[in-house]
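One protein chain is absent from this view; the other protein chains keep their places.
And then chain A:
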Amino acid sequence: MKLELKGVTKRFGTFTANDQIDLSVEPGEIHALLGENGAGKSTLMNIIYGLYHPNEGQILLDGREVSFDGPGDAVEAGIGMVHQHFMLVPVFTVTESVMLGYEPTKGAGLIDFATAGKRVTDISARFGFDVDPDAYIEHLPVGAQQRVEIIKALSRDAKILILDEPTAVLTPQETDELITIMGQLKAAGTSIVFITHKLREVRAIADRITVIRRGRVVGEATAASTETELASLMVGREVSLTTDKEDAAPGDDALQVQNLSVIDASGHVVLDDISLSVRRGEVLAVAGVDGNGQTELAQAILGTRAAASGRIALDGSDWSKLNVKERLNSGLGFVPEDRSTDGVIAGFSITENFVLDMYDQPPYANGMAMKPSVMRAAAVEQTDRFDVRLGTVDDPVSTLSGGNQQKVVLAREMSRDLKVLVASQPTRGLDVGSIEFVHRTIIEERDKGTPCMIVSTELDEVSNLADRIAVMYRGRIVGIVGADTPRDVLGLMMAGVPAEEAASQAAAHKTTLSEADEVAEEEEL
């Protein structure tokens, strides 16, 4: 089926999310929609899927204009969508999730579970998905959950499949499987719209590429374009994709985590006997697929999560007895993974957010009294240094964009003299320009001699920043390897394969993406 958009415009209040977008997707084509976070890709896809109504413009399927009142209409017309945040009910089984909204019944409204289950097994078998129809969604790894979403779309005879940032949560090997699946679907005649901000992938996967910036189509490209070309098209200026840095000059072990175990509220082990150390003047990156204990590790270091056993020490002094505030006061800089819930208080002003963890310390306070003018002056100075785009520092922090909020958090944490920096997902949801800035700032902190621990699920970020990489899987450290470790090896380690075995497996079997990388490197040479 052919999908065409003509002059689609969507406004939210005064903000124009999509401005006169034209797009056409041919039958059996993989069409990548490339753009930064906030460029308007997801809005556009939600329009196609019937979740939003466009203010202007037309959607045409096979040349016929259509108008959707809701996702039901879009599905009816043959459009399927796999959302970035999966639309699956955790307590449902695979069968229940797939049939929801389209349940086969056998009179009296009772569900025909046999037919529904068979539909899942059929599609699953046709594409070689290994999905148990009776498994509960919450027990499945993300890669399998994504396959359930694809089965869901296919079970409704989707002719056009929209994949919204499908690789964000996958390991390189899982991404590879996804690419194979996309190839099969394409061969079966399904058109695929593939939304991403990752440059490596589009070149390996897409037949055609449409680049979107600030709600407008700024260009089309083919898979033959280089990454640098795509990046400058996407961002609108020349960008450097890697941060220039000197080799680390690591000193002694500063932050030490020894045999740390953590149990969550329901009694499951989320950190199992973790030992690692971060040396002065180096960046240790903690890599892994989301939900493998990285969050809990960061929280245990901060002190918001109690350790069941083990110890955490900084420069030899034990932190076990210290509460969160004492840890922060002894020189811990902490960037939480979710800035909107843990990093800033939305209703507070930028100044107030800037002093959130030092409001009672000199120079911002004197005994019981706070010194608003000192705070304000410092906030002005630091937000300027960190290039926060703001009206005044008295505005609520919620008026800032995500990237600028993150810079406020970084400004707060790095304006103190740090003994150690722990940053979780420091660039999640940021645009390329802000990512560059954040990475540079972290490297500057490292070069001052501060031990830095970066938790990230983005392999790009890990390989860009790290001096050493610790890979986590199911609450354990699979291995700590050098920064020059190939992505395929890291990917296998992220699935729990020990380092040496991962290296030999990766050498025997290259993923599509790393092959594409090699080709690209040869071209550029």
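List of remarks:
Going forward, a residue touches a chain if its C-beta (ideal position, glycine included) is under 8 Å from a C-beta of that chain, and two chains touch if they have at least 3 such contacts; residues count from 1.
Here is the rule we use: contacts and distances are computed from a predicted model.
The listed choices are "YdbS-like PH domain-containing protein", "Quinol oxidase subunit 2", "ABC transmembrane type-1 domain-containing protein" or "Simple sugar transport system permease protein"; the UniProt protein name belonging to the chain that is not shown reads "Simple sugar transport system permease protein". Only one of the listed residues, A:83, A:159, A:376 or A:468, touches the absent chain: A:83. The residue from A:1, A:111 or A:322 that touches the chain not shown here is A:111. The missing chain, though absent from the display, is touched by one residue of A:239, A:269 or A:483; that residue is A:269. Residue in contact with the omitted chain (choice from A:100, A:239, A:324 or A:480): A:100. Interface note: of A:135, A:308, A:322 or A:380, the residue touching the hidden chain in the full complex is A:308.
Contact between chain A and the absent chain runs through residues 49, 51, 70-73, 75, 81, 83, 87-92, 96, 99-103, 105, 108-111, 113, 128-130, 143, 152, 171, 173-174, 176-177, 261, 263, 265-269, 272-273, 308-309, 473-476, 478, 492, 495-498, 501, 505, 509.
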